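Every protein chain except one is present and positioned as in the full complex.
The letters A and B name the chains in turn, as written, and every chain counts its residues from 1.
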Amino acid sequence: MVTVRLAVMSETVEPILEDAVQWQNRFISENLRRIFLLIYRMIGNVADAQDLTQEVFIKALQRREQLKDQDKATHWLSRIATNTAIDHMRRHGRVSFCEIEGLPAPLASPASESPEQLVLRAERQAALEDGLQTLTARERAALVLRDVDGLPAEEVARHLNCSKATVRSHIANARVKFRRYLTRRKP
Amino acid sequence: MFTRSRWIALALGGVLTAWAQEAPPSSLKVNLPADSPVGLVSAGWGESRTEARGGALVLDLHTALVLRNVSQQHIRGVSLLVLAQEVTPGGKASVAVPSLDVRPNETFPIRIDLRLLRPLLTGAGPYAEVSLDGVLFDNLSFYGPDRLSSRRSMTVWELEARRDRRYFKSVLEARGPAALQQEIIDAFARISERPRLDVQVIRGGRATAMASSQERECRLAFLQIPDSPLEPVSGLARVAGAEARAPSIEVRNRSSRAIRYFEIGWVIRDRQGHEYLAGSSPGGDSGLRLAPGATGRVSEDGAFKFSRPNGPQVAIEGMTAFVSQVEFADGAVWIPTRAAMDDPRLRSALAPSPEEQRLADVYRRRGLTALINELKKF
Partner (left out) sequence: MTHLAESTLALYAGKELSVVSRFRIALHLRRCGRCRRHAEEMRRTSRWMHAQRNETPAGVHWDEMAAEMTANIRLGLAAGRCVGFQPAETDSAPRFAWLSPALALPVLVLVIAGWILQSWHPPLQPVHSGLVLQASYSDSGIGVEKDGRGLSMPSPHTQNVVYSVQGSAAGVRYVDAESGQVTISHVYAQ
């Protein structure tokens, strides 16, 4: 049995591993926030969104070898995220918001924001999140992908695995409901 | 119709309940003796809050102290006593940080995240006082009043840390980084396979509602550890459903040194044959002296009650005990070796050491290279 010393291993193995590791790290860092926010806006719960986001990346990266075109990895990741979130919503129904006050880490605000900006930001976030909760799972997914993430309608249809006509119907219903919600919310 | 006194109480309660606020910075006092091996660099109230509830003040302490090692030795552990009051339960707490590596003149933080109670009207003075209970050095010498038995706890943690680091380093040297990675992942998996149990220990006045008809005597089984200085000989407990009461155990000192403290670990088995680490029991405290070759019986009149966070109720079918820790009269400490943990039942029974937990977290947050570099520091 040959004992391989750590130093020798480092010289021969690391350059090969480094490319794969770098690609993986870059893939995660470039997509993590977007995917988390996509899932969060669909399911409305921070803790669950965290879990699902991790699950999505693991699923995607475990099949990385199957990706022929790595540029399409981003799109493929979004599809996995959407499906995962929709599956979750089906299993759990409407998910209530997590109690932000219960999060372990203390609140940390960016140094550049004034207290007024912080309050406004929190209010806008609350309006968006509450409004999304008035929608069905499919409507929510369609609206988040179309209006929040800015995907073309054809792409939204591919994500949701439905026809363009169906997705248009979801988008329309979602916008109408959302607009009515915002109208009610105004003082 | 509320009486006048009730309205007053309500009004007062309302005012006081609304008084959930931050307190002035002088509300936390840090006491360090003049010859302390650690000096205070900074301390403050941080994000702590106070809230009046009925006749008590609840302190939610969330702050960090920064200390400096002003001794000439490396510090391996620090233990602090945090005191709001000693009259009612929940007024006293401690924070210990083992697995440190603080060189002379280095600074280090200690976070305090605690909730304490104090009576509402106890006069002027700080809400809470922090004092040093002990410092453990690299050569296992100890400084401090040791009111909380910190010396023993920190010595055990440091010995476990050295044991586990040695083990991981040997795996790395013999089998390479992939094997080390596997060991760390096994550490996670080892714990994840153990279901979680909530526990209540009830002692004294509040008896549990255990039907005497359901209660039965349970003879304890033992996991023998070959080089353990203490040998469990026999034991009994009364068991009904998810409760176990009044366990007693006979132990024998098979070493050549007197023993002054030990801990016995418990494993519970349910009707489906699943085993859970239920805990460990300290035997003996001040004044215990178990001579070489001597046997003795320890017993407890309390009850412990288990429940699962989710899923069916626990039904205790059997209990197994093992020796998890021994302190000799001369202050030396014994813990199971890593080799002893090759026994799969013992390995799954023993909790990961604080160092194992810390190293696993290093790997989880920063990866394998960071873990290897961390091991190389020691």
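Here is the rule we go by: a contact is a pair of C-beta atoms (placed from the backbone, for glycine too) under 8 Å apart; a residue touches a chain by one contact, two chains touch by 3 or more.
Quick caveat: nothing in here was measured; it's all calculated off a predicted structure.
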Out of A:Gln50, A:Thr74 or A:Thr134, point to the residue that touches the absent chain in the complete complex.
A:Gln50
May I ask you to list the residues on chain A that touch the chain which is not drawn?
24-25, 28-29, 32-33, 36-37, 40, 46, 50-51, 53-55, 57-59, 61-63, 79-80, 83-84, 87-88, 100-108, 121-122, 124-126, 128-129, 143, 146-150, 153, 168-169, 171-173, 175-176, 178-179, 182
Taking the full complex into account, what residues of chain B touch the chain not shown?
58, 62, 88-100, 108-117, 148, 181-182, 185, 188-189, 191-192, 194-206, 247, 263, 266, 276-290, 294, 296-302, 304, 307, 309-310, 351-352, 354-355, 357-358, 360-367
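Please note the rule applied: only the chains that are shown with their structure count from here on.
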Can you work out the whole-Å distance between the CA centroids of chain A and chain B?
38
